[in-house]
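Every protein chain except one is present and positioned as in the full complex.
What follows is chain A.
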């Protein structure tokens, strides 16, 4: 008996000492992290020594920017925070673009940066960068770990902050001595954030007000943004729209939140949105914005945006409500919660038969159109073929430019979370690495990485990762031999003065792919496209398809900068 007591006492005293790095990896395991996108370097060597023994999959991008975009792709598909680890100094500054991109598109990330040892912080030590200072405006929150024992709690809090409320990137800076130093595993602590209490449940009076406004409306329309996806509310959106028979317009980022083939779907709104969607936003008398932030690429000139409408706005972020567009019915809430309550109201549906008929006639009259031309391969045709041949089941990831808009216009998304694109920041170089994250998030999916010839060259190096993990990514380059979107603006607004937008010298993309042991094809005609797609879409091999498209093709319809929604050009051929 005596002996036993003595033994337990001894055990309690010599509670195991763990290094900061061990505490970190254990914390990541507790958060059920499946994959880390990371790149080693001096300041994170202690962490990498523990990663060496970890069960968590580690993916080495070939550039840190690729790593963080991959994490964004992963986050967009799974809804879970993407995890990134990079070293101090240049490793940390290389992820600045990705953080900004994730911040503006509300993607949850937890990013770890190495830092020089606490004793030399502030001395311009080797590979020191003030990453907290640099990233303050582009993170939802950031930390520098000062005490080893804080690591488990900080990691827990960071995952919570990144994924709750309006999601966003959180950064944790870890000085090297904190990663190597020893501490006992502290006791688990409940998250306590009195200054951060996102409102998820809607105010009942506003729900009533909205329900009544819907009953009275003659021309209602729902504008559904990515908030629908973040809140996992696609099903509720469908039920509500059907219950009240309200037509739905999507933002670029919202695509997939409402089935594209649904009778009530009007299409994408905004600068390159379709006629019906934009005119619906213009003519509506009740605009119900759910989880969109009235970005200027959507609204066009605000003076012409929804001029006749009562505006209702459902958003988890109160600061978005009334920011750009005056709002009569503000609903601060999670989109799912708000929609559930709206459905439960079972309000009297609007009497808007005429409106639905008008919309339908517009849809008949003004679908997306392009010139069919037998001598040149049209990018729109390529997207239509991709849609048909994947039965609309692929995950589509894009870069930024004309190809991005053609993908958004012509691929019809029937399900949520199958669409990954950089909207708010419009980051070239995003597409290829983001497709890697998307593919790792859903290993069975066929992933189409739709890229421009320009943007592809901003992250070509990530082909190595695709080969290494043998990911079923079909790289679709809509090759117009130019920075097409820039060229289009120069054609339209700068008197065809093509300043540095045409790429006279291009590498052979096929040979480039071959250098990474990835098969590539040049495709110049519809027949070739037909044959190659039938072959490559039926296997799980990565492949690069260099579609030589009409170099003069423009994206239409278009709302020119400064113009209103009702001033689209290129609506008809």
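Odds and ends about this structure:
Following the convention adopted for this analysis, contacts are C-beta pairs under 8 Å (C-beta built on N, C-alpha and C of every residue); 3 or more make two chains touch, one makes a residue touch a chain; residues count from 1.
To be clear about the criterion, contacts and distances are computed from a predicted model.
The chain that is not shown carries the UniProt protein name "Acetolactate synthase small subunit", picked from "Acetolactate synthase small subunit", "ABC transporter permease", "L-lactate dehydrogenase complex protein LldF" or "nitric oxide dioxygenase". Touch with the chain that is not drawn comes from one residue among A:262, A:297 or A:323, which is A:323. From the options A:144, A:376 or A:503, the residue with contact to the unseen chain in the full assembly is A:144.
Touch with the chain that is not drawn comes from one residue among A:18, A:161, A:228 or A:518, which is A:161.
Counting the whole complex, the residues of chain A in touch with the unshown chain are 132-133, 136-137, 140-142, 144, 146, 161, 193-196, 317-319, 322-323, 326.
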